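A quick write-up on the structure given underneath.
Just one protein chain is left out here, and the rest sit where they should.
For reference, chains read A and B in written order, and residue numbers begin at 1 within each chain.
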Amino acid sequence: MTQLLLNIDPSLVDWSRAQFALTAMFHWIFVPITLGILFIIAIMETIYVKTGDPEWKRTTKFWMKLFGINFAVGVATGLILEFEFGTNWSNYSWFVGDIFGAPLAIEGIMAFFMESTFIAVMFFGWNKVSKKFHLASTWLTALGANISALWILVANAWMQYPAGMEFNAETARNEMVNFWDVLFSPVAINKFLHTVTSGYVLAALFVIGVSSYFLLRKREVLMAKRSIIISSVFGFLAILSVIFTGHGSAVEVAKHQPMKLAAMEGLYKGGEGVELIGFGILNPEKTADNDVDPFVFKFGFKGMLSYLISFDSKSYVPGINDLLKGDENHNVISVEQRMEKGDIAMNALIAYKEAKASENAEEAAVQLAIFKENFSHFGYSYVDKPVDVVPNVPMVFYSFHIMVILGTLFVLMFIIFGWMTMKNKIDKFKFSKLLYYLGILGIPLAFIASEAGWIVAEVGRQPWVIQDLMTTTAGVTNISSSSVQLTFWIFAFIFTGLLITEVSIMIRFIKAGPAKPENDGGTEL
Amino acid sequence: MEYTKEILSFLAWPVLIYVAYRLSLVALNIFRKNSEKTINAK
Partner (left out) sequence: MITAQLTYMFFQQYWWFLVSLLGALLVFLLFVQGGQTLIYTIGKTENERNMIVNTLGRKWEFTFTTLVTFGGAFFASFPLFYSSSFGGAYWAWTALLLAFTIQAVSYEFRSKAGNIFGPRFFETLLFINGLLGTILIGTVVGTFFNGAEFSVDMMKSVTWHSPARGLEAVLNWHNVALGLAIFFLARILGLLYFMMTISHEEMYKRAKKHLLINTIPFLVFFLAFAAWLLLKDGFAVDADGIVFMEKYKYLHNFLAMPVVLIIFLIGVVGVLFGVLKTLFNKKNYDKGFWFAAPGTVFTVLAVLLIAGYNNTAFYPSSFDLQSSLTIQNASSSLFTLKAMSIVSLLIPFVLAYIVIAWRAINKKKITNEEIIDKNEITY
């Protein structure tokens, strides 16, 4: 711990984190629907344009209106989220702004304008532009929304695995040296695909849930069945991608954030041939300091974690205690050692700055060399005591396992719903009603799985705001804790109001159902 | 090339959307045939 940050109030960090988490989690209620439902709508409209069947137009318009209700809150929370990097994490903003700002700006230029321009055509253009122009607008809106997700996820991935940059001691910040390393970092690619396709899964479950409601009420049967078919196909493909890239992400986590992986699995003592926990209940007594058995109950697969990480069931995976205390046999450096190296880096940086100021070039060069040698541990100079680098294990562990278990359920749901509807048996067998209820239940479950994923990603990397380089304590804006507390409650109040209103409007809208068929004739069935 | 693997995985994304569209058409077709069968049976 260096003298620079002694006066940061710990409750300031907590409230700033709470505020960011609040905004991000609210934002993530609305965004995944947007990401996925736009493609579902685009597919429906494509079929409408190809077949000219007015029932498809009705279906398209229904989901489009539902999307419209949802869209604005995502935009509103997104605005806050972007500016919170500046308002609440100003030291972070300088430290990484040279890299992190670029994706945000590109997001605006490339994606947001595309989305907001064509969304207006999508909503207001039905009778103003040609069918093809309208269809193109729908696809472009979907593309714009997803590209914006790409850039913000690239930025997020960079915080988990800072690639393509070098620290410039002169300006006291990280500077980009390779744009492609930032964009095509394996963490970024996995994160992008995993996150957007998880949004598709959520949107597909949303459509299935609403359609199940219609089937339960025996209304809009054709629209509901067609919607279920498209969503099941889309959702099934998406969840295959989620599984595949989820595995890819875990491999990257093992490489760059071993502590996060250990927390995800509740793994205190690592070793060779580590088992994968299917499910378990953690012992609340367990800390990194005691010898209590971490699990009250567990069931797992032997050697599976090792196998999944490296395709070798005998490979070594470090646990929380190995990472804390170090493991010489496997080249794991203890946190205490890393803290020492971090302090060396920090002191060298300060000495370098002082030498520069007094124009002592020789001394500056010496200090700079020391700094560079120890830079990969730089962030550890902000750490108070080793155990502070352990994230909240139960939160990460349970979130991770809930996400995986629900994901498995969703695979089954897509198969069952898709198959039964395709065979046109969904409303003609014994357990129809049960299936509809499952479909409706799928909506909240999808949100739980989705938010759990973000908890794994973001709580799992604590205390780092940038892995190994900067802690949240060091990144936070220097402001009174009570100010942040106040804005937290203001945001919480407004967001909750928005959410309640939106849900209320959605329910009313769904109950009312799609518009009456237009006069040019509807289809039977 | 350096980023081949990453670019290829990235391209999986539009492919996924396209395949979803084509498979939806196939599934909808099966559904149409099956529902016609149901109506004829009545």
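Here, contacts are C-beta pairs under 8 Å (C-beta built on N, C-alpha and C of every residue); 3 or more make two chains touch, one makes a residue touch a chain.
Here the structure is a predicted model, which means the values were calculated and not measured.
Of the chains on view, those touched by the hidden chain across the whole complex are A. Contact with the chain that does not appear here is found for just one residue of A:76, A:240, A:304 or A:366, A:76. The residue touching the chain not shown here, chosen from A:247, A:298, A:353 or A:372, is A:353. When the full complex is taken into account, the listed residue touching the unshown chain is A:93, out of A:59, A:93 or A:321. Mapped onto chain A, the footprint of the missing chain covers residues 4, 61, 64-65, 68-69, 71-73, 75-80, 82-83, 85-94, 97-102, 104-110, 112-121, 123-129, 133, 137, 168, 171-173, 175-177, 179, 353, 477-479, 483, 487, 490, 494, 498, 500-502, 504-505, 507-509, 512, 515, 518.
Definition applied: only the chains that are shown with their structure count from here on.
Computed from the mean C-alpha positions, the centre of chain A lies at a distance of 26 Å from the centre of chain B. On the side of chain A, the complex with chain B involves touching residues 39, 43, 46-47, 146, 180, 184-186, 189-190, 192-193, 196-197, 225-226, 229-230, 232-234, 237-238, 241, 245, 248, 418, 421-424, 428, 525.
Chain B makes touch with chain A in their complex at residues 2-3, 5-7, 9-10, 12-13, 16-17, 19-21, 23-25, 27-28, 30-31, 34-35, 37-39.
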